[in-house]
Structure formats: structure tokens, C-alpha cells
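Here's a structure for you.
This view holds just a subset of the chains, kept in their places.
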Amino acid sequence: MTEINVNKPFYFRPPWNILFDLQLLEKLNPWDINLSFLLLSFLDEMEKRNEIDFRASGMALGSSSTVYLMKSEMLLELEKAPLAPKLQSDFIPPPLVLPLRYELTTTTIQNLLEALDNALKTEKLFALKASTSTDIIPPAGVIPTISAYLIEMEEQMERLMKKIITLADEGKLVTFSNLVHGLRKLEQIRSFIVLLFLAQKNRVTLWQEENSDEVFVTINGAQ
Amino acid sequence: MMSNKTEEVTAQDQEEKFKKDLALIEAALYVAGRPLDTKTLGYIVGSRSKKRVQQLARALIEKYRQLETPLEVLELEDERFVLQLKTEFSAKVRKLAVRPLLSDGPLRTLAYIAYRQPIIQKQVIDARGAHAYGHIRQLVEMGLIERKSDGRNKILRVTEFFSDYFGLSRDIKIMKRQLKRTFNELMKKPLSSDEEYNFNES
């Protein structure tokens, strides 16, 4: 196997063979392929041997674009290059199993009726407030869903903001990867949307560096 | 000979299965602490036969009757079964109950829904404020109210578990009348201070 067939062109040998063997290419992790090294050394070798082969060059280019395609597809699926090994050494115990026990509760019908009294009093208060602004209330059914969503978004924004501040307080560079470390894909996407809201509200600034997929986060108004 | 043995094994298996299912019914009634219908009990033992579930539950009633125990299993008129403390014991140990079913906020929202039901979720939020969203979720989770979609609206009403817990009728009309009447009586005479309020605000 290790014997090299001299009749075969040089680029069928490692490392360039990756570019000419589609099956091999598909088995590899595209993030492990150093395309610029492969292409530059391929060109060098051709020049050295004085064997200019446009067909081979074309294939090399085709394979390169396949690698790019694989990378972008993985990015779209939010698949990332292998994460750095976890630093976790702390013992995480298994979940405690809750014992099931019946328990007599203290709430009586009397309590329920007192609660009702209170609820009816506040109902009147709310009704008074509402009556002054009846004509600007949007159609029924629209408001609760939106306000619930916004309330939840507010909560999520606060939660994420706290996390950003905590990271920044520790003197760490706040990046999107840091923020979503250990989260599931769906949670990562959610966090990203919340992050966009924070940016839109001018509470943070998001920026990227050239040649990097990383999103950096800066807290606005921080010293 | 062979078939005899098989039959024997089957009979033994059946007895095993019966004991296992009996224990499951007992576990279900214990944990629920409220009457359960044959359908619910059927889910627990994985049987759709109402007859079999009744047979099991009645065997449990008999088992408890024979034991010397302060607990009893009863069959209610509407074919539901309940495991409960015998009345003569409850006065002596009731003081050991320390936790309310619900804290103040959710209880108010629950009371309001019971009084106004069936009610659109939006109206509850209008009357009780935005924090009532959380209450409603908790009440649904606890099985005290149910939420059904009707077009764009969500309609809330209390469940049978609610009626059972507070000893009210399962018929909405009667229940509301009961609530109204008791409520009016309560409003007329202020409560004496020595009645039990073990409400932790937590």
C-alpha cells in the first residue's frame, strides 16, 4: 500500500490526494482541511515539476469549493468545529429523586372566598384604570399574546444581560461562544435572537473580526 | 401434563398481575389524594376495561376494610374511587398540615376564575394583572383549571379536581351559586380571628 506507483501523477499522493478523491474528501471533517496550504503547495509542486495540468487544477478548485460548501452547510446547521474539551472536573451528582407523599394542605373554602374578595377588589381598580383608556385598546386577543411574548423577552434579555455582565466582571472576553457554551442548539439560536434584541436596544454592541466567525459582545456604557 | 403446567403458570401469572395492578391502584389513589375515575385508574394499570378497574378498586376497598387502619378506600356515587383518612381521625391530626395548596397570588387568580368562569384568559389578565399569566400556568399544571382554545381566545374554567378539593358541586351553575352564597355570608359577618389561617406568603 505504501509503495507509490511512479506512473501515477504526483497529486494522487498525500496530502494532495484529498483534492482528487471525492470519497475520501467526504469522510473528512472539512474544518480539518487546510485548503490554502494544499492549493499553494500543489501549485508549487506543479511549477517545480514543470507539469502544468489544467485539468488537475480544475479538479483541485472543484474540490476546494466542495469543502467550502460543506463548511457553510455545517454552519447553517449550527454545527461547529469540535469544541475545546470541557474543563469540567467538578462532580455533578445525579438528579435527586423526589419521594412521593400525599400531604393534606391547609387551604380551605374560607381561604378561597377571602382570596375572591381580594380579587374582586383589584378587579374594580383595574376596571377604573381601563375605563380611562378604552378607545386606545387594540382588538381583543392581540394584546395578551404580544405582551406575554414581550414580557418573556424582557426576562430573557435581563437574564442574558446578567450573564454578559458576569463574564465581563470576570475580565473575560465576552463572545457568543462563551455565552452559549454548553447550551443545546435551539437554546443557542434563542440566545442569539435575545442578543440581537439587546443590541437593538443599544445595551450591547456586537462586532466581528475579519477571518473569524466569532461574534464579540461589548457592554454599552461600561467603563 | 404439559398443558396442565401451562395453565398453572398462567393462573399464577394472573394472580401476580392482579397483585401488581392492585398496588398500582393503591399508589395512584394515595398520591392523588382525591377521587379518581375508572378511566384514569385504567391508564395507570394499562387497561381499558372499566369492569377490570372496578374489580381491582373494589378489591382494594375490601383490603382496607380488613386492615386496622385509619385510612379507607371508598367508591363514590359517580363511580370514582378515593383513598382518604377516616373522618374520626381527621380532627386529631389536621393541625399537622402546614402548607397551603397555593400561595396568595395564585389562590386569588383561582378564586376569580371560579367565580367568573367560563372566562377568557385576557379578561383574567385585565382584572388580575400580567403576573396572572404565571398563576394560570401553575393552576393548569396543578390540574385546578383547564384552558381551551376557542378561535383566538383562551377560555378558562375550573376542573373537577377543584370542585372536589373545595367540596363544591361539579356542576358549574350550582358551584357558582354555592360560591356566591357562601361569599355573601362571609362578607356579612367578618371572620373571627381564631380561625385557621396558615397562609405562608412564601
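Letters A and B name the chains as they come in the text, with residue numbers starting at 1 for each one.
The rule is short, and it goes like this: a contact is a pair of C-beta atoms (placed from the backbone, for glycine too) under 8 Å apart; a residue touches a chain by one contact, two chains touch by 3 or more.
None of the values given here were measured: they were computed from a predicted structure.
K.L.:
What is the full stoichiometry, given one copy per chain type is shown?
P.N.:
Stoichiometry of the whole assembly: A x1, B x2.
Here is the rule we go by: only the chains that are shown with their structure count from here on.
K.L.:
Approximately how many whole Å separate the CA-defined centres of chain A and chain B?
P.N.:
43
K.L.:
Using the touch definition from the top, list the residues of chain A that touch chain B in their complex.
P.N.:
Residue positions touching the partner: 100, 102-120, 122-123, 126-127, 130, 140-141, 143-144, 147-148, 151.
K.L.:
What residues of chain B sit close enough to touch chain A in their complex?
P.N.:
30-33, 85, 94, 96-102, 104, 107-112, 114-115, 120-122, 125-130, 133, 151-153, 165-168, 179, 182-183, 186-187, 191, 195-199
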